[in-house]
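Only one protein chain is missing from this complex, and each of the others stays in its spot.
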Amino acid sequence: MPEAIALRGLVCQRAGRDLFAPLDLRVEAGSLVELRGANGSGKSTLLRTLNGVHQQYRGQFTIDPCLFQGHRLGLDELLSPLENLRFAAALHDRQLDEDGAFAALERFGVVRYGLTRMADLSAGQQRRVAMARWYLAALPVWLLDEPFTALDADGQALLTQLMVEHCATGGVIVCATHMPVPIEAKTLLSLAMVA
Amino acid sequence: MPEAIALRGLVCQRAGRDLFAPLDLRVEAGSLVELRGANGSGKSTLLRTLNGVHQQYRGQFTIDPCLFQGHRLGLDELLSPLENLRFAAALHDRQLDEDGAFAALERFGVVRYGLTRMADLSAGQQRRVAMARWYLAALPVWLLDEPFTALDADGQALLTQLMVEHCATGGVIVCATHMPVPIEAKTLLSLAMVA
Amino acid sequence: MGLKTFWHKLGSPRWFYGIANPWRVGFGLAAALLLSVGLVWALVYAPPDYQQGNAFRIFYIHVPSAMIAQSIYIGMGVAGLVLFVWRMKLADVAIAACLPVGMTMTALALFSGGVWGKPTWGTWWEWDGRTVSTLVLLFLYIGIYALRQAIMDPELRGKASALLAIVGTINIPIIKYSVDWWATLHQPATFTLTEKPAMPPEMYLPALVMALGLYSFVGYVILQRMQGLVLEREARTSWVRELAG
Amino acid sequence: MAFESLPDFLAMGGHALYVWLAYGAFALVLAVNLLAARRLKSRALREIRFQARVDRKETCD
Amino acid sequence: MWRLLKREIMVMWRATGVIFNPLMFLFLAVMLFAVGAPPSTGGGSAVASYGGAILWILVLLTNLLSLDGLFRRDYDNGMIEQMATAPQPLFMLLLMRISAHWIAVGLLLTLLSPLLGVLLGVSVNALVVVFLTLLIGTPALSFLGATGAALTVSFARSGALLGLLILPLYLPTLIFGATAIHDQVNGVDNPAALYWLAVVSILAIGLGPFACAMGLRISLEMQ
Partner (left out) sequence: MWRLLKREIMVMWRATGVIFNPLMFLFLAVMLFAVGAPPSTGGGSAVASYGGAILWILVLLTNLLSLDGLFRRDYDNGMIEQMATAPQPLFMLLLMRISAHWIAVGLLLTLLSPLLGVLLGVSVNALVVVFLTLLIGTPALSFLGATGAALTVSFARSGALLGLLILPLYLPTLIFGATAIHDQVNGVDNPAALYWLAVVSILAIGLGPFACAMGLRISLEMQ
């Protein structure tokens, strides 16, 4: 079975400067990779590179179709969670039935805000809607940048469970975080800043 | 000695709806208040109310001059950290000398980015610049909304130490957070959502 | 009742709802009476103009609607001031109630003017002092309307539109003055609005009746709207529940 | 009375189009305002009644 | 596909009357011209063609004004990122979005142009040409403009920079449009201007989404 992600001597660059030492890694289906590193070590940049929007790097990598969640949520503040989920599905050329969207929002505890504008939700509530988006995306690889931000204890538990489930069904998660992910089976990938 | 913050039956409202049960609280100089509550319970709204920009509330409160740090950093992305600090000082009609700014940036480990545009810093680096701003502000009350966001272990330690120092010198901090602040002496203020 | 207690009572939606009823009925009756008399008088009994013939009858609706369009905007400005200075919630209700009425009245003034212009000026539209200031008035109305549409929070919607209404009202005299001034410079002589050389009473009396009738009508409609809006906003209170039965 | 007969009245001395357009618009504006105000109030009342019913039911359950 | 176009139009509705506002803006600008530089000061027989040309320029500026918002919000909230990495090709998504923009701005203003023309003193038979040229020419404005909007979306205050990039590209469209009106008013029977206008529009529709996609990818790297 080919690996879901393979990095061969990958080094991301910003403004022509290498950010970290070359990375070599193979990630099999079902793994969780915890991406650690000091502030400014290049975690976010690496995730953007894997997602294909940052193109300044050396080395090679391959990656299966992936979902990306950066610091910016990728949800439209003027639309409701429901509309956002529907649009996200349309982007992947899938139809989303009401029941599916409803169930996803319910799972993450924001179903009562289903018709409110995103702009009128609290920080954590918005994050929960984003989780519903991942849940519905049906993509094998997830690239998550500090996904525990703004979540309360309940939300963190929901996220952990979601991550466990995703890996259990053969998905792969790369998660940049400063807080250890409370899951046992994980690969650690540490970025050391290049001086 | 009068208290730094006093809430008398304070209830914040959004779109005409009460967010939580009335709050009564007196905060003496030198205290740290940890503001807890589920996502959407109104922590951010309460801090904005205390800061004076959110004006839909019932009840009364008094508060000493305060510094506010919301989800939005209050730093200009097109300016460098140095320029931002200088402007923040000018807003409070104080002059900031180069040494002071340098020392503050150094303390929070971002002095080498002193002349870079904020937009080109990583999430955690931006947060560290914000910490330098608080440090220089010389205001008695700090209202911090999830200040541990995006900070690495080192950054969290720096923040904890800053908070300890501020309280030790008679300052007051109200800190909304989902992660327990690693400081012993603190008052807990929990918001329970109104159904 | 002293002026001061009246003022305080205005802060109470319930009191307003009650007191509005007789006034509304009064305005309604006055409007029905004055408008029916005025219409017959204007359409049937008033003599035709010696120059414009029967096209002059448009005057009887054109001028009242133009006057009311301006009055209502200024009324909104005053309500805005009240909202800001005394934070009286009823003022926002008043703004919200005046807005559509004023907008339609302005549109009516513009339309009737245009329809009048065709037979008298020979064109549906001419850029002239009064047309420009009426058009600007319409834009001022639409601006407030668009702003209100864009804001979800009812409280903030009120504050924002009040501020805009105040700014607009301060500007209205300047706008009117500048436009009149401009018109005296640019307007071809043939297009000046008829300077009525001492209109005979049988021509201006019906106009007076129509104007009073239209004012009453507008008073009726605005009070009715305000009552509806008060009900909407106070929907959760017990007195509204009781009233609705 | 400025007119001899009904057709005379309707013809408005050749200005029928303009006069009746203007008065038609006048009638329309009045009617729209009247109906809109009515509807606003009656809809508010209807919704309040409905909500009251919902609440009564909920407190019974 | 259809769902995407529907979404775009829905968002336009939601976003503070994007549909409604360009229209109001155009009205106001027409008023400014009528008051500030009334056709009569232009004087002479040229008035009719003057009104048409002013109208064209104003439609162009209105378009420009509305372009700044075309990607701004979605860039800031990370939606563009999602679009750029979706399995649906980006240019297809952009085709939908730009079409929605054209419907909400170009087409709407075209439909209103006869009324505005009257306000500017354009003669009735010139109105037809104004309408026709706008109908054929406005797609070029939306599709050319989108590329500029994509390239400048990463800058904080791009308004005027956008104008700087795009207005030169708009020039041919304007020239063909104004010429067609001018010819008609002066009784010259010269359909070439209309044909050229159509050519520009078709080129813009064909190439615009691709150029726009490239512009957005460049802007994304600046985040």
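Letters A, B, C, D and E name the chains as they come in the text, with residue numbers starting at 1 for each one.
Here is the rule we go by: contacts are C-beta pairs under 8 Å (C-beta built on N, C-alpha and C of every residue); 3 or more make two chains touch, one makes a residue touch a chain.
Since the model is a prediction, treat every value here as computed from it, not as a measurement.
Annotation: of B:A6, B:L25 or B:L73, B:L73 touches the absent chain (contact as defined above). Although one chain is not shown, part of chain C still touches it, namely residues 84, 132, 136, 139-140, 142-143, 146-147, 150-151, 153, 156, 159-160, 163-164, 166-168, 170-171, 174-175, 177-179, 181-182, 185. In the full complex, chain B touches the hidden chain at residues 48, 51-56, 65-66, 68, 70-79, 83, 86-88, 90-93, 95. The missing chain lies against chain E, touching residues 15-18, 21-22, 24-25, 28-29, 31-33, 35-37, 41-44, 46, 49-50, 53-54, 56-57, 60-62, 65-66, 68-69, 72-73, 76, 155-161, 163-164, 167-168, 170-171, 174-175, 178, 182.
Everything that follows uses one rule, which is that only the chains that are shown with their structure count from here on.
Listed by label, the chains touching chain C and chain E alike form an empty list. The most centrally placed chain, judged by C-alpha centroids, is E.
Here the chain pair with the top count of touching C-beta pairs is C-D. Chain E has its Cα centroid 38 Å from the Cα centroid of chain A.
For the pair chain B and chain C, the distance between C-alpha centroids works out to 49 Å.
Here the spacing of chain A and chain B, counted between their Cα centres, is 28 Å. Of all residues in chain D, none touches 2 or more other chains. In chain C, the residues that touch at least two other chains are 152. The list of touching chain pairs reads A-B, A-E, B-C, C-D, C-E.
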